[in-house]
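Of the protein chains in this complex, one is absent; all others appear in place.
Labels A and B are assigned to the chains in the order they are written; within every chain, residues are numbered from 1.
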Amino acid sequence: MFGYILRRLLQAIPVFFGTTFLIYFMVFAMPGDPVVALFGQHGVNEAVAAQLRAQYHLDQPFIIQYFIYIGGIFRGDFGVSFSGQPVSEILLSTFPVTLRLATIALFLEMVLGITIGLISGLRKGKLFDSSTLVVSLILISLPIFVIAFVAQLVIGINLGWVRPTVSGTAPWNELILPGIVLATVSVAYIIRLTRESVIETRGQDFVRTAYSKGLTSGRIVRVHILRNSLIPVVTFLAVDFGVLMVGATVTEGIFNIPGVGRTLYQAIIRGEGPTVVSFVTVMVIIYLVVNLLTDLLYAALDPRIRYGK
Amino acid sequence: MSIATPTSAVTPGSGARSAITPLLEIRGLKVEFSTQRDSVTAVDGIDLTLMPGQTLAIVGESGSGKSTLAHSIINLLPGTGAITAGSILFDGQDLTTISEKELQGIRGRDIGFVPQDPMSNLNPVWSVGFQVEESVRANGVAVGRKEIRAKAIEVLRKAGLDDADARMRQFPHQFSGGMRQRVLIGMALSASPKLLIADEPTSALDVTVQRTILDYLDSLTRDSGTAVVLITHDLGLAAERAEQLVVMYRGKVVEAGPSLEILRNPLHPYTQRLVAAAPSLASRRLTAAAKGVESTLTSPVVAVPATAAAFDLAAIADRPRAGIAENTALQNNALADNAIVVDGLTKVYSIRGRGFKTVPFTAVDNVSFSIARGTTMALVGESGSGKSTVAKMLLGLEKLTSGRIEIDGADTGELSPKELFNLRRRMQPVFQDPYGSLDPLRNIENTIAEPLDTHRVGTKAERRKRVYELLDQVSLPRAIATRYPNELSGGQRQRVAVARALALKPAIVILDEAVSALDVLVQAQILQLLHELQTELSLTYLFITHDLAVVRVIADNVAVMNKGRIVEAATTSEVFENPKQEYTKRLLDAIPGANIRLGA
Partner (left out) sequence: MANSSNHYVAPLDETPLAEVDSVNISAQASNLWLDAWRDMRGRPMFYISGFIIILVALVALFPGWFTQVPPNNDCLLVNSNGAPITGHPLGFTKQGCDVYSRIIHGTSTSLSVGIIVTILTAGLGVLFGAFAGFYGRWLDAILSRVGDIFFAIPYILAAVVIMSVFSSYRNIIIISLAIGLFAWPSTARVLRAEILRVKNADFVMASTAIGVSRFKILMRHVLPNSIAPVIVITTLSLAAAIVAEATLSFLGVGLPTSFMSWGNDISQAQSDLRNAPQTLIYPSLALTITALSFIMMGEVIRNALDPKARARR
């Protein structure tokens, strides 16, 4: 177990430096004045530009610039936003909102995805299974912003069940609809994955042996089929987190939820390059951490990993 | 449908019980698997009877329906399989009509089940203790956490795991195959069922492990008076372990009765074929013949009409052999006549240890042997003995750590890449897995022609001609050339693999478990083919196998490997009749059927 964790940590180090370097490279290896380019058609904000030049030590050689920038990240300095506010400050105020939204979405995803996927897998080829398949394929094809708009239009505006946009404090109950929207795409993936996994596990020899021991079907499903089927689903959660972050950006933007996503959304819409880069960097780092945590969860679920093969 | 009532199994010696009603009575059982279009009958009107405490073996090849029959008893049929006719009376209750809930009560408690492959039959994510306890709890053997745990430990200890207490918390992947099978047997017997169904319980295990496991199974069921239905493909094993034998062929019973009687006097032509082709029995017959014992068994088998027995394995073994083969001393003097000389061959792998350390592991340890031209040497060993690594090093698929290999007098270590490439024409392999050794996306012609293409032999037309010639040689119709591997059976694929190996007219063929995965009849057929090809093309064989029984019929010389070393090397007859090493004796003893007394 210890060796496994250590290996994972060691593997994450080059990936951390690689990703930050890549982002840095994309932005600052551009021809012309990178700072000016970042502002796009927006017109240069000289105050921010000066601040950026200082922050990225643009008079230094490229690689030195990168390490100075990395040093800042380690101190929690992700730069300043377009309005001159430190990104870390914005993060602190917006993160709790996004966390609430993500919790709702993840909860729905896990509960609905695994339950429906399990039933579907156990009833392979039956009506429930085939209708689930059709619905999930449609959900997968729907871009999240379309789902968000339709939900806003139908439930928020036409039916008037909820406020079409979320109020400033973003209370839990107003986040339910955006949470559902955010969960839809991933829930379809989790249903499909759980279903596949359940069907595969159900055909395993050890399941037949469990029946031969005289166990009840309920116990076999809970203890043997479900537990084993969850392993690939957990590994998928890490990948899914990337989809969730992009989804949160779109959802928070459309429902006007004052979270990290909306900040990024507005920065993108307004073409505020420096803020975009800072927030993407933060998200990538969160993503890396989540991936590491998933690896640990994976080890907890699968003893073959835990004890090293 | 049969009118006769087969297997009225009255065990000799259990006269006191003979008045008791049968424990299991199957009548007219039919099992079908439905596919999208039609249905396939896997078990077609089977009758059988089993008395309490009796052991009955069901023997058949793959596809005979024997496993389906076993699974249908406790309704564990996979997928679309279903019982469509007949009855299964167990202890007076018809298992085909009772509810799933009632069946749950019978499974584990009254009928135990030991599956085939120990590697896949324990759930990898739960500890072994958890899985045993679960079984104990479900069958009401013990109540209360402490009692259940104590009972679980007892179950494991009874199954032969000495450190059961500590082992409870371990996971299946930390157990060897043999230990896992002990756990499975322990679980199946934990509730002292009246009947145990064992579906090829040891075919995935090494012979010596197989023997100990079967001995355990024997003693445990004898102690508790449990009746056993033993499913196996091995006639020798069946006869050794069961008093009653049922031979299945294409979903039907073709012959049933007392084991020894069936072996001595097989009446159905199919059984006669099986008896003639079973390597373990052939070995026994050879041994008996060699010792000059006039066996009552040999005569009727040899007298089997030619139409019934496709070939008799013992006949292959009785072929005239090259004089030099029997004389190892001469072999060593006449070095020039050796096709292969291996000297001090060693392979050390570094495997990952704890954390980041690597640990050296010696897979092959100072192995030396030589094979005279035109003869067959068998390299025998159990899994992990290093025998396949030797083959890979010979074939240049693995680098040597030290030692040298001489092929036709040339030291392979000193050859240039070009010369090595040319050397490959002299030596070709046939691998074990008939399903893995042919590229599924290339047709048979391309597969057989690949060596010719690679070595740029002849024109396109000439290559095609050669492919046809090779197909004729391995007795496959030419029409097969445009076919793909998954249209062929295992035996046919192995023929294709042999044809590919012979394409470049090599002098040496390395057969790495080449017949191990095949059914006995097909196995005998391929052995026959190999024998004919050797005579015809004066080939040198290195025959790598775990199966000593097969060795007896094909090899001139034998080298026995254990833990990377050759522990004994001699002529085949010496090894079989006068084994010097304890390990060799154990291997010989473990051949299923080795204990059957043939000359009654």
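Keep this in mind: a residue touches a chain if its C-beta (ideal position, glycine included) is under 8 Å from a C-beta of that chain, and two chains touch if they have at least 3 such contacts.
Here the structure is a predicted model, which is why all the values come from computation and not from measurement.
Undergrad: Identify the residue among B:R27, B:H173, B:R404 or B:H455 that touches the chain left out of the display.
TA: Within the whole complex, the residue contacting the unshown chain is B:H455.
Undergrad: Tell me which of A:G18, A:G71 or A:P171 is the one touching the absent chain.
TA: A:G18
Undergrad: Thinking of the whole complex, not just what is shown, which of B:A164, B:V522 or B:I544 touches the missing chain?
TA: Final answer for the missing-chain contact: B:V522.
Undergrad: Which positions on subunit B touch the chain that was left off?
TA: These residues of subunit B touch the chain that is not shown: 2, 4, 6-10, 79, 249-250, 252-258, 261-262, 265, 267-270, 273, 308, 310, 392, 395-397, 421, 424-425, 428-429, 431-433, 436-443, 450-451, 454-455, 476-477, 479-480, 482-489, 491-492, 497, 500, 504, 521-522, 525.
Undergrad: Provide the residue numbers of subunit A that touch the chain removed from this figure.
TA: Considering the whole complex, subunit A reaches the absent chain at 11, 14-15, 18-19, 22-23, 26-27, 30, 37-38, 40-41, 124, 137-138, 140-146, 149-150, 152-153, 157, 199-200, 203, 239, 242-243, 245-246, 249-250, 253-254, 265, 268-269, 271, 273, 276-277, 280, 283-284, 287-288, 291.
Just so it is clear, only the chains that are shown with their structure count from here on.
Undergrad: So what's the Cα centroid distance for subunit A and subunit B, whole Å?
TA: Distance between chain centres: 51 Å.
Undergrad: Under the definition above, what is the set of subunit B residues touching subunit A in their complex?
TA: 71, 74, 76, 78, 100, 104-109, 112-113, 115-117, 120-127, 134-135, 138-139, 171, 173-174, 184, 187-188, 191, 352, 354-356
Undergrad: For subunit A, which residues are in contact with subunit B within the complex?
TA: It comes out as residues 2-3, 6, 203-206, 208-217, 219, 223-224, 227-228, 231, 301-304, 307-309.
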